[in-house]
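Take this structure first; my questions come after.
Note that one protein chain is taken out, while the other chains of the complex remain in position.
Moving on to chain A:
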Amino acid sequence: MALTTADVARLAELARIALTPEELERLAPQLDVILDAVASVSEVATADTEPMSHALPLTNVFRDDVVTPSLPAAAVLAGAPSVEDGRFRVPRILGEGA
């Protein structure tokens, strides 16, 4: 299957990665090669192979509903680029046009 630059542009938009037209042209064929390589797995999988989402045949891994200590707020906020009033400060969410 051929990945188009339009497909890559859409993926880039969803992933919030800004790409120039030149980058799209260059990346589309590269990603296509990777997808082809991964797709070869489907040639190995036969009809009687169940699709799987997990590597281990486990179910029902639960924990008891018990409160354990959280991180101190100071430690949580230490890595934030900007903090105000004990909260993470984030840039304007909606652009001017919103």
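The rule is simple: a residue touches a chain if its C-beta (ideal position, glycine included) is under 8 Å from a C-beta of that chain, and two chains touch if they have at least 3 such contacts; residues count from 1.
One rule holds in what follows: contacts and distances are computed from a predicted model.
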Absent chain [UniProt protein name; select from "ABC transporter ATP-binding protein", "Ferritin", "Aspartyl/glutamyl-tRNA(Asn/Gln) amidotransferase subunit B" or "Xanthine dehydrogenase family protein subunit M"]: "Aspartyl/glutamyl-tRNA(Asn/Gln) amidotransferase subunit B"
Hidden-chain contact residue, picked from the options A:E22, A:E43 or A:D85: A:D85
Interface residues of chain A (partner: the chain not displayed): 14, 16, 53-54, 56, 58-73, 76-77, 84-94, 98
